[in-house]
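One chain of protein is taken out of this complex; the other chains stay put.
So, subunit A:
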Amino acid sequence: MSGHSSYVPKSGIERWLDVRLPIVRLMHDSAVSYPTPRNLNYFWTFGGILTFMLVAQIVTGIILAMHYTPQSTLAFNSVEHIMRDVNYGWLLRYLHANGASMFFVAVYVHIFRGLYYGSYKAPREVLWILGVVIFLLMMATAFMGYVLPWGQMSFWGATVITNLFSALPVIGETIVTFLWGGYSVDNPTLNRFFSLHYLLPFMIFGVVILHIWALHVVGQNNPTGVEVKNVAKDTVPFTPYATIKDIFAMVVFTIVFSWFVFYQPNFMGHADNYIPANPAVTPSHIVPEWYFLPFYAILRAIPDKLGGVVAMGSAIVVLAFLPWIDTSKVRSMSYRPIARQLFWAFVAVCIGLGYLGAMPAEGGYVTASQIFTVLYFGFFVALFIIGLFERPQALPNSIADSVLDTLKGGSGARLATATASEPNAKG
């Protein structure tokens, strides 16, 4: 989609730099003149929001690391020290802790948007798989970050999650001992988790660069799923259109984020994590952070240790295979009457699993988790089968056509002004 560079160096310095390191040209081509489909809706702003959240987490995290002590007897108190003694320490920690949750809110919207509009289909398979890799790295980072305060949930969360590997036959126990650096979760475990928690965000950053690179090679998908045919008619330049829209969405997102930070800073945490880690007592009800609950429910639904671990892993890995699971040629579910209903059912199943993951593992909750686990995987089977016979609705000829149709339906008077330069047409 990216054609010839339209960058023209304006000053002597820019001309000098351009023939030595064309970095300004690169930024101009990828963030200013880059053509974006003109019909993108607000679900497309979450990529920008996620980039913002990654940077915010890295900045607050680096600062927290300046005041935190990764030592099992001191870690808990050093977090309290950040909360009480460090100037604005409470703010930085609440930004970082709630930032993790908001990061996952944004990534789930981003993933479901890709799912609904078929953003994983050719030629965007690699783009999508890189996204799944980022998601996995995010999960690992969030998990290890949650261990660092060394409260009861930190300790027992670490115990339960590292023990998942003990389910592997033969090598499982050795892997767990190597993860712990001892015979149980202890100081060596805390030290290495801190080291890795600091490393992984930069690995995420690296994969994000690949993700954006792949995006700029294949171009953005759009709500119709129809590829750009005429750059002049179907697209608008990234700046100012996408830039302003992204900034606006980011501001709205930040308002919600701030509400949590300033009014409900512990809403998404667990009270048990304000009790220092005690290896002799497990909290009566262990639950992971909300963003892991659906996967946790799948883990507990299977009455077999290895089976549960395999099912949980598959629930994530199956996403990477979506480009080949979905057999339909039509990208956007806006034009797929059956798949669209299936999609919303899948959203409901994921929310249901999240609820069940937070409930105790007994009685009816276990049975319900088992049913929902079958439904979760059933979605992917159904997506494969439906694509074979589903009759899609008529697709618009082009992005520009779909925009004009919308305007016609909305207001006849607007039609006359709907020219290629009309910015309102983009929403």
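The rule is short, and it goes like this: a residue touches a chain if its C-beta (ideal position, glycine included) is under 8 Å from a C-beta of that chain, and two chains touch if they have at least 3 such contacts; residues count from 1.
Note that contacts and distances are computed from a predicted model.
According to UniProt, the chain absent from the figure is "Ubiquinol-cytochrome c reductase iron-sulfur subunit", selected among "Helicase-associated domain-containing protein", "Ubiquinol-cytochrome c reductase iron-sulfur subunit", "Gluconate 2-dehydrogenase subunit 3 family protein" or "ABC transporter permease subunit". Within the set A:24, A:361 or A:375, the residue that contacts the chain not displayed is A:361.
Within the whole complex, the absent chain has one touching residue among A:141, A:159 or A:273, and that is A:159.
The chain omitted from view is touched by exactly one of A:33, A:71, A:254 or A:282, namely A:282. Of the listed positions A:64, A:79, A:144 or A:179, the one in contact with the omitted chain in the full complex is A:179.
For subunit A, the residues touching the chain absent from view are 156, 159-164, 166, 177-184, 186, 188, 192, 279-286, 300, 302-306, 308, 360-362, 366.
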